[in-house]
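All protein chains but one are shown in place.
Chain lettering (A and B) follows the sequence in which the chains are written, and residue indices restart at 1 in each chain.
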Amino acid sequence: MLPAQADLTNRDGMAFATGLPVRNASHTLRALPPILLRLFVALVYLFLLGPIAVIVATSFSPTHSMAFPPPGFSVRWYAEFLHSDNFTAAFRFSLVLGISAAIIATVIGFFTAYAAKRLMQRHGGVVQSLAMLPLLIPHLLISISLLLVLNFVPIPDFASLLAGHVLICTPFTVAGIIASLDGVDAQLEAAAMTLGASRLTALFEVVVPLVAPGVLSAFLFAFVVSFGDVYIALFLSGPGTTTLPIEIFSYVQWESSPVIAAITTVQIIMIVVLGLVIEKLVGLRRIMRV
Amino acid sequence: MAEPILVLDGIVKRYGDVTAVGPISFTVDDGEFISLLGPSGCGKTTTLHIVAGLLQPTAGRVVIGGRDVTDLEPRHRGMGVVFQSYALFPHRTVFQNVAFGLRMRKIPRDEIRVRVRKMLDLVGLPGVEDRLTDQLSGGQRQRVALARALVIEPRILLLDEPLSNLDAQLRKRMRQELRDLQQRVGITTVFVTHDQDEAFEMSDRVILLNHGHIEQSGRPEEIYDTPATRFAAEFIGNVNLLEGHVVNADGPQVMVALSETLNLSGIAARPGFTARDPVYLMLRPERIDLHKHPPIGQDALAARIRRRVFSGDLMSFELDMESGHSLLCTKPSQDEFRGFAPGEAVWVVPRACRVLPRPS
Partner (left out) sequence: MQSSRKLLAAFLAPAALLYTVFLLTPVSFFLAFGVMRYDAIDLFQPVLTLANFGRIVLDPFYRSIILLTLKIAALTTVFALLVGYPVAYVLARGQSAWRGVLMFLVVAPLMTGEIVRTYGWIVMLGSEGLVNRFLIALHIIHTPLQLLNTQTAVVVALVHILLPFMIFPLISALASQDADLVKAADTLGAGRLRAFIEVTLPLSRTGIMIGSLLVFTLSAGAVVTPALLGGKAVQMLGQTIYDLVLHTLNWPLASACASILLVLQLCFVTIQIRANRRAPRPG
């Protein structure tokens, strides 16, 4: 028995602190750090999720106060959200913008990813790194630069905002689809080609069905990135082209009301649901490995 | 004499400064089964991919049926390819996999059904049409890959180590089945493998590749009995290679000095040996006669058995010679050789020695 015990105490905290019986005092003492560690981590998760939980709770407050815990339960703020033209318009706009940006980013991402992974013999990695370019540049800078362009070249406001969002989403779609392509045997396309398919036919018959989950996940992630963006919209939003985050930003600077809590709760639920779908499809970790 | 159906002429493949393959040239006749044999990295798969059209050669031509196809896409070349990983479409059923090539050729549906079923019968897989490929065993997947390649009635069948992912028993069985199938259908086949036994068992001709060059090409017996280089001798089966220098060369017969006390003669692998050339004396383990007592009328050498290994049908003896050399000798494990024990003194008569060039 004893060697197995000794082995357990040398393993990482998780395995030890599973409540297995301990034989002597020195083992108990050595158990302390792992338990403290887990406690600390639990506290950090509380810290991470606290503000979110507080927002959701406050959204149901029956009064104007932002007290915690809220003095009762009411859905008046959700009703107010639905009646507010500004906010519903901004929400709709963010949805439209998000879907458009996500579609474009996914399509561009797909072609770029395929080129990098399959069409380039040796320098695919270079293309992949170059695709990450927007990540290197502070969003602030991207946004202001596009604003500058607007000054000199007459593009509609929506176009530059869309362009900005597509820019920040593309690195994620490229990375996500490349990861999906990694999971598809390159010889499948070669086989299809020897059987009589052209490269494009092989692409659509063989590759697309197999990377569909990955492409869908990339699309959803791009949508989430676009919806939650503040910095790009900060400079490029305007009358008629205001995103929800910007609408909230302006409001919160002057007023304080739980209606914001209601709006953000809706946003949180939407994003969590999408996140779960992505996790189910391919796992969020893949896309985060940008 | 019919035109060879496949001709590789001066094929070279370079990646930047590195020459992976070439220049190599060889031909394949209609109905022949040839193997591209060699260790990993020797360029055999690269060569196969060039023949299939999946890779562009840096130089050289590929000619099929008299037509230069070097610039032609894979789908126009009329080849059937079986990949090492089989490359079966995972989102399709067995039937859909095998039918793929026929669909690409816009063959009518009814005809596809007939041909696919016939082909599945031919490869020994009736009744699995509607299963998804992940549900099949390794051996079954291999047959599906074969069926898929053959159903399009290609002129040439290319196989890239198709048996390496199978377990030993299955491998042996598939070798025979594959060869039988090939002969029944009569299709020209190019088979890539690193397994020497496989190549020898199945092929009409073997092309031995090393570092992108053809080391030797010929029938299995030719390469085995008369290897041209050390690499060829060592790659196929067991071999004794003794270092020495040429004493004199008289036509094909060459006398080699292995040490101050030991000289042996052998047939030269190539003409042009002169005195003092560094060479190898090559001797196959089964071409050594073993005697308990010095045989009358033959030049025998004294040796002692250092070790004896029994492997069922064969006995292997590690012999130490008086001259200090070691030899490996294999004998069928019949009664007469079971009597030889480790430590015993024996007499050895080498037969059929060959003399190979040795880089100094």
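One rule holds in what follows: a contact is a pair of C-beta atoms (placed from the backbone, for glycine too) under 8 Å apart; a residue touches a chain by one contact, two chains touch by 3 or more.
Predicted, not measured: the structure shown is a model, and the values here were computed from it.
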Residue of A:192, A:218, A:261 or A:281 touching the missing chain in the full complex: A:261
Touch criterion as defined above, residue of A:108, A:186 or A:216 at the omitted chain: A:108
Interface residues of chain A (partner: the chain not displayed): 10-15, 30, 33, 37-38, 40-41, 44-45, 47-52, 54-55, 58, 65-69, 107-109, 111-112, 114-115, 119-120, 127, 130-131, 133-134, 136-142, 144-149, 151, 163-164, 166-167, 170, 174, 199-200, 224-225, 227-231, 234-235, 245, 248-249, 252-253, 256, 260-261, 264, 267-268, 271-272, 274-276, 279, 284-285, 288-289
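Heads up, the rule we're going with is that only the chains that are shown with their structure count from here on.
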Centre distance in Å when chain A and chain B are each reduced to the mean of their C-alpha atoms: 54
Contact footprint of chain A on chain B as seen in their complex: 15, 52-54, 73-75, 77, 79-81, 83-85, 87, 89-91, 100-101, 104-105, 148-149, 152
Contact set on chain A toward chain B in their complex: 122, 185, 187-188, 190-198, 201, 205-206, 209-210
